[in-house]
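Right, I'll just put the structure down here and ask away after.
Complex shown without one protein chain; remaining protein chains in place.
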Amino acid sequence: MRSAPPGSAESAADLTPEVVIHTEGLTKLFAGGVRAVDGIDLEVQRGDVYGFLGANGSGKTTTVRCLLGLVLATSGRIEVLGEAMPRRGASVLPRVGALVEGPAAYGHLSGHRNLVLQDASGRRPQGQLGGGRKDRGDRATEALAQVGLGAVGSRPVRGYSLGMRQRLGLAAALMRQPELLVLDEPTNGLDPQGIREIRELLSALNRTGTTIFLSSHLLAEVEQLCTRIGLLDRGQLVLQEPLARLRAPTGRVVVVSPDAARAAALLGGCVEHRDGERLLVKGAEPAVLNARLVSNGIRVSELGPERRRLEDIVEERTRRRSGEVPR
Amino acid sequence: MFLSPQKLDLRSAGAGAAVTRTAPQSPTIPVRVTYGDSMGGRTWRSGVVLALVAAFAVLPLIVRVLPAGPPGGEAVSLLARVRGSFEQPYSGFAESTGSLALPAGTDLADVVSLLGGRTQVRVWWRSSRDWRADTLTPTGEVDSRTTLSGSMVWDYEDNRVLLTRPEPAGAVRLPTSGDLLPPQLAARLLSEAAPELVTSLPSRWVAGRRADGLRLTPGEALSTIGRVDVWADRESGVPVAVDVFGTDLRSPALSTTFLDFSDDAPAAATTAFTPPPDARVRTRQRFNLVRAVGRLPDQGLPGRLLGFDRAAPLPDLEGIARYGRGVTQFAVGALPIGTAESLRAQLQVAASARPLPEGIAVSVGPVGLLLTDPAVTGRAWLVTGTLTPDGLARVAAALPRGAA
Partner (left out) sequence: MIGSSDRGAEGVELVKLFSRRRTWVAILLLNLLPTTVAVLLAWTGIAPRPGSGPAFLAAVLANGSLFSIAALAIVLPLFLPIAVAVVAGESVAGEAEAGTLRYLLVRPVGRTRLLVRKFGAITTFVLVCVVSVVAVGYVVGRLLLGNAPLSTAMISLSGSALSPAQVAWRSVAAIGFITVSMLGVAAMALFLSTLTDSPQAASLGALAFLIGSSLLLTVDAARPLQPYLPTRYWLSFIDLYRDPILWSNLERGLALQGVYVVVLLAAAWANFATRDITS
């Protein structure tokens, strides 16, 4: 088990808690009456790494597109960085970096040129949000270096691998040093090494104050990176919770022992459940329990506080709902 | 994917461990706000587009229907104004459309395209002795300039200038594009109009100017012309639009209208012409078919046909007899055998050619043409004029049967 990602809690604490993404009753009906998103109330706070989980087709991408003003909500309210979307898109979006449903670039142009063109196509940047025209080329170079494309930035995108394109998409999102990163499946197509690099990059960005909204169907990715979880199931938000709280120790201790039968006999009523060599013990301090078992000559191969896994939570939430609300 | 070595029992894993905010169970949405950016925006934007389309579609109609003021006066006085406007200078751009298409032949082809298709003509009229008419084609133009000393026809694509002697007044000739200009056509059609046949029409807009209308209903049973509507510019009295109706009174067989019109006198420089240095300059005789007919001696044509009197013969064209009254006019002449056969071959492939017992007939707009069969009438007669096929046949039947 890994500990929660470092840094995020501390950096969020210096700032006054500020809601960065807020939706109320966000609903999107597509033609034909398909309710892709159904009454979602999202809340993402500044400094969060928000993991937006859901199976394919659960409405993640539609929600992300609504947040960015690409898809217009049927009803509900959206606020991003404190302003209404999509109405205030012109002032909100320059402060947001986004990667939506895979990267896209002009194949005949180089990666660097793509970044420069994308930057130039928008309104002239204001304030310290990434400078003006003059340093555009420098910022593109910097963004490429950040995602590890420094060496290939001058090659046409046509020849890029899927992973390189993914990195280029990230570079485009990072180029203006946004306050909020909205990333839809950012590690798609990357090799394990690439995934680790991107994870480290995002953690580093988060430490410097960037809020990250990460939509993914990969539990591991979310578990390793995120501080808050939102779980989407068939268009509805079924869970929205800090990851630390979800994975807090349950108060039980897991004991794995080749002498499970003897251990169960010794602990008696404290054993809640036994499954082969594995015991669930309640109401015990792990250290005390360990000492007691060992002193009784019981071999212990594993012992530790029980923590719930994200996979189980996800499974439980989605299964329960599917039982309750048949569609 | 999952690093934890443990496998927990889900049932025992405290269901209430975390306080989570679940989605509303009922499908009701707590906050239901619809924004202008969303569905409502689509509606008003589509409304703007529809309004634009409607505006652009209706605007021309409004301009057309816009009342042009009260009628400009009595039909008879308007008729007099129109007749008096013949020497009035003007310039403009006119379009005429006939409702017929025929395959192209040689001499007849020009006439057919004049009466069968759409012809655009620009005109600068200083007087009947100094005017210019340009017939426009998509790739060039044919300009005719008429002065006292004759006419010059410039054909751009042939790079050729044809000089023609001045034509005698009332000469029989095939129509040219200049004849389709509203003032020319109106002058021809109204020249013998009796005042009792003329009624006034509501005024309308032509080429952005007020025009007063009058209608001529000849009432001749054999005439192809059922009715003629003429609109004359209120300022100058110059006819600016003419609709000629055949026996079908719903749509005009021939319609000619100015699209642009000015009653200012054109500059002399506009009508003047010097042939370009490398152009071929030829002097041309009168139209061949007419000459072919006219140079034959009079074949004993009667002084009166179907109740129409014969007009005085023209010098050099004794072979052609002209009859008529008002808009009902026709000419009769005998053709040399060779000319008749080549013309017959042309007519036989014409789409609207109609075989009659007396020969082969073609109607081009209001103008009918009958080439008789020598086996029936003893001679190849050419009858042409504003007569119905029935009228043409009756003329042919009444012609003298001389030796071939």
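For reference, chains read A and B in written order, and residue numbers begin at 1 within each chain.
Quick note on the criterion: a contact is a pair of C-beta atoms (placed from the backbone, for glycine too) under 8 Å apart; a residue touches a chain by one contact, two chains touch by 3 or more.
None of the values given here were measured: they were computed from a predicted structure.
> In the full complex, which of A:Ala120, A:Leu162, A:Ala204 or A:Val288 touches the chain missing from this view?
A:Ala120
> With the missing chain put back, one of A:Gly25, A:Gly39, A:Gly59 or A:Pro94 would touch it. Which one?
Looking across A:Gly25, A:Gly39, A:Gly59 or A:Pro94, the contact with the absent chain belongs to A:Pro94.
> Kindly note down the residues of chain A that lie in touch with the hidden chain.
30, 65, 68-72, 89-90, 93-94, 96, 98, 100-109, 112-113, 116-124, 133, 136-137, 172
> Residues on chain B that touch the omitted chain in the whole complex?
37-39, 41-42, 45-46, 48-49, 52-53, 56, 93, 97, 99, 101, 118, 122, 134, 136-141, 143, 154-159, 161, 259-260, 270, 273-276, 278-279
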